[in-house]
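Heads up, one of the protein chains got dropped from this complex, but the rest are sitting where they should.
So, chain A:
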Amino acid sequence: MSESFSMNTPLTAADGVPLKTRLQQQRRMRQLKALLLVLPLALFLLLTFLVPIATLLTRSVDNPEVVSVLRETTQALKPWDGKSLPAVAVYDALSRDLQRAQAEKTVPDAAKRLNMEQSGFRSLLQKTARKIPLAPEAGQSTRDAFIALDERWGDVSHWQVIARNGSSWTPYYLMSSLDLRQGADGKPELVPEDERAFLSIFGRTLWMSFWVTVWCLALGYPLAYWLATLPTRKSNLLMILVLLPFWTSVLVRVASWIVLLQSEGLVNGALLWLGIVDAPLELAFNRTGVYIAMVHILLPFVILPAYSVMKSIPPSYMRAAISLGDHPFAAFWKIYFPQTIAGVAAGALLVFIMCIGYYITPALLGSPQEQMVSYYVAFYTNVTINWGMAAALGSLLLLATLLLYGLYSRLVGANRLSLG
């Protein structure tokens, strides 16, 4: 009896409101307060992080120029089979589009975009636009008039380029970033060998990043171990030395490496003076210099997470393994090292990710053979103002990073990622 009573009658608070409702109200209030506290940061992240990334990703496939300038032409090309010359109506549409574009001064936008895919298109379009409206002679169609003006208008490939850009989205930039193009049959194919560039740049970026990471690990792991085993007072002092480079800008550090490493630099001077070498070593403006400077700059990113993980491993683990009969070296490898993997992998991942986006060190200390993807991002952004290509390269870098992170969390487990 009493049981059914307690089950059927909802408990109420002192003022008669059901307890559940009251609890929910309180919980909602707490959540609201928490939300308000988080809101500024969330907005900041949205505006400075998520929106730019989203814009970057859209930019890499965005293709508004041709569609907006040659609106009627692209519309008219929709039913075209892509093999024979387009119908006269298409030429009429192009004539009208160009006339309007000439008035709106938007011809160069479309001309530049089309020129990317077929060189010479810029001059063709601008020349045609200046002559518009064409006055076809008697018995001549608009098509004949166009071809009479420039025989390239009778070439199917030029029309294919326009048709391909009939959508406001294009895979062109992304494909170009991977040395791919749309073949005549519309399927992706590799560009001719002498035009290929980006695959080898991506390969070089990954290869150099790999070696910088390996060197950082090889130098950073023993140092972190040493720091972790020292008494706190000494290790703090040394940790300041590790962090000291952070207090100067990367630019200054790279510049000082140039001073040190160039042919008449301090390092070569010392080596010559000591008689270790007869002629100055080539240390700067090649891959060696880039490796030296990048390892130096990125080393703390391996040391810090490794150190923090090692610091949390009490010495009794090694002692236990040794007391059980294991040789200290074997015990280190079997007991100590596995426990540091999470921190070391985090550091390595961090270094690798920073490497593949590195710009300033290769730009200043490397020859053209050392330039990595980010150099070309800067090149397309600042020099040729081709934001589509810059965004596409950036997106591919982002994708590479995400893939690496995915791989890492499969191997080590993301929840074990320890950045100290």
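Definition applied: contacts are C-beta pairs under 8 Å (C-beta built on N, C-alpha and C of every residue); 3 or more make two chains touch, one makes a residue touch a chain; residues count from 1.
In the analysis below, contacts and distances are computed from a predicted model.
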Undepicted complex member, UniProt protein name, chosen from "Membrane protein", "Heme exporter protein B", "Cytochrome c domain-containing protein" or "Spermidine/putrescine import ATP-binding protein PotA": "Spermidine/putrescine import ATP-binding protein PotA"
Per the touch definition above, residue among A:16, A:186 or A:338 touching the missing chain: A:338
Full-complex contact with the absent chain, from A:36, A:324, A:383 or A:411: A:324
Interface with the undisplayed chain - residues on chain A: 314, 316-317, 319-328, 331, 335, 338-339
